[in-house]
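Yeah, one chain of the complex is gone here, protein chain that is, but the others are all in their spots.
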Amino acid sequence: MLEFDDVSFAWVPGGTPVLSDLSLTIRSGEMAAVLGPNGAGKSTLLRLASGFLKPSSGGVYITGTSDGRAGRREIARRVAMVPQYSSIYLPYTVEELARLGRFPWRGLLGRWSGDDERAVSRALEVTGVSELTDRPVTELSGGEFQRAVIAKALAQEPELLLLDEPTAHLDIAYQMQIFEIIAGLNRDEGLTVLAVLHDINLAAAFFDRIVLIKEGNIYVDGSQAEAFTPENVSSAFDWPVKTVTNGERRIIIPERRRSDG
Amino acid sequence: MMKTVKTFALICAVFIFGCAGSPPERAAVETVTVTDDLGRVVDVPEHPGRIVSTSPEATEMLFAVGAGGNVVGVTTWCNYPPEARELPKVGDFSNVDMEKVAALEPDLVIATGHEQGRVVENLERLGFPVVVFLAPDVNGVRENIGAVGEITGHEEGAAETLADFDGRLAVVDAAVAEIADNDRVSVFIEISTEPLMTVSGGSFVADMIKRAGGVNIGEGLPRAYSRIDPEEVVRRNPDVIVLASGATPDDVSARVGWSGITAVRVGRVYAGFDEDLLFRAGPRAAEGVELLYEMFYGDYENP
Partner (left out) sequence: MAITKTRKIAAIILACAAALSAVVASTLVGPGLSPGETAGAVVGRLFDGEVGLPWGIVLFRVLRVAAAVVVGVALASVGCSLQALLRNPLADPYILGISSGAGFGAALATVFGLGTSVLGLSAVNVMAFAGGLIAISLAFVVARGTGILSVHALLLSGVMVGAFFTSLVILVMSLAPARDQHSVFLWLMGDLGSPDISFFKVGGTAILVAAGLIFFFLTSRALDVMTLGDEAAYHLGLSVERMKVAHLVAASLVTAAVVALAGPIGFVGLVVPHAMRRVVGPGHGALLAASAAGGAFLLVAGDTLVRVTSGYFNLPVVPVGVFTAFIGAPYFLAIMRRKAL
């Protein structure tokens, strides 16, 4: 579905690279989380995946599309992005916002079709915002707003959903709600998911495939069991942790500094 | 220690430069008291040998009465008589360079009232005697000419100039007196096109129009130099149009709705003349009145 082939990226040509020689393959239907310390390059990786940033060297490929300039709309029909912060300042209603998600399919002049209608209804339903369709998004709570943004992304009917810390500023109820929705889509419809997360335990709750990034390159890439060993996590984050398994759930516990004496 | 020395030096420098700005010493001179057109009472040296003029009108008057030899500085707009163009320039109409004026060491500065308030203030502050001439109408010009003659000691020259001035006006006055009221010509004088502007009753030009026997359609407008709605010009249907705006008669006939105006229909749209004759409250104002009379009742043709 998505492939990074020996990708390096620096903001300034010849400057300090944010990512170096990174290779990664995400298969269709996978649900993968990207984690790592601050400044490791996670958000940059996501933006390279969506094509918003172009690699300084190496290539990023999305199956089935020609990743060229003309392919921007093509990409938008297959890949949707949910950013961490949406700078929406106009009072579009939830429904109007979701409809904007059809832009890659309709373009400037395309007429509104049954397909568009269906995609939007589904997106609104799945994200549980059908009751809020006429509310201006600027008046919603944090959780409701993020769900509306996800609805817009889902209205694009993507095959790959990219998420950049989508619940960073939301409480646990909203966090769980949103990831249940996403996990449900992955399970029931095969939506490929690549999410950058800060919260290790949230990743542990929902994601099978874990990619740990450190200092611009992949530290560990594998299943939860492979990635979330105390050794791996402690080295990746430079902080001692221990892991505990509770039935099927794995929990990572960062250790407290003991003040001796 | 160094800091104190520097501060001390700085304070000294400020004092020195401050003192340099005070008025230069002047030798005691015989003076005459003059009341100018703004009501200012000024002590003017008798027979001033060095005169700076910041007014094109004053320049013309000075040369006309024979005091041209005493003029040491003029503005860039002082273009008449031709000799005036050779003189050193102290600036243009609204921006007069005080340093240049001071460098010329004038005994007297003659200014005009329009937009020169600041200039007059600055000159006074520098200690130069400044007299302001601001003739509101044609008769006012006569008084100014006389005053210039007195101040410069060229009373005879002034008298000659006035004789010519009065003579021309007398001819026009006589001719105008012959014209019956309902034969008077209505006039639109355009001083700006975009936006469309004309003169109202309170302006100098309006007085000239009246003197020449014309009826200014802009007479009742609120300000001396007023915008006017093009509709109104068409409505008032002037017999004569005088263009002092840069527009040509062809431009005017092309205007929507104007082709029906009497002046346009009979071809009495006049342009291409020396505008200074109409807008300068100086010795040539009488010629200006003559020119207007020719346009209104004579055989004036565009050059």
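We call the chains A and B, going by the order they appear; numbering starts again at 1 in every chain.
Note that in this section a contact is a pair of C-beta atoms (placed from the backbone, for glycine too) under 8 Å apart; a residue touches a chain by one contact, two chains touch by 3 or more.
The structure displayed is predicted, hence computed values, not measured ones.
J.: Considering the whole complex, which of B:N122, B:T248 or B:N302 touches the chain not shown?
T.: Per the contact definition at the top, the residue touching the missing chain is B:T248.
J.: Consider the whole complex, including the chain that is not shown, and state which of B:I228, B:V242, B:A281 or B:M295 touches that chain.
T.: That would be B:I228, which touches the missing chain.
J.: Looking at A:D5, A:D21 or A:E96, which makes contact with the chain not pictured?
T.: A:E96
J.: By the contact definition given up top, give the residues of chain B that touch the hidden chain.
T.: Those residues of chain B that touch the unshown chain are 77, 92-95, 114-115, 191-197, 220-223, 225-235, 237, 246-248, 250-251, 254-261.
J.: What residue numbers in chain A mark contact with the hidden partner chain?
T.: These residues of chain A touch the chain that is not shown: 47, 50-52, 72-77, 79-81, 83, 86-93, 96, 100-101, 103-104, 106, 108-109, 134, 156.
By definition in this document, only the chains that are shown with their structure count from here on.
J.: Take the average of all CA coordinates in chain A, do the same for chain B, and state the distance between these two points in whole angstrom.
T.: Distance between chain centres, rounded to whole Å: 78 Å.
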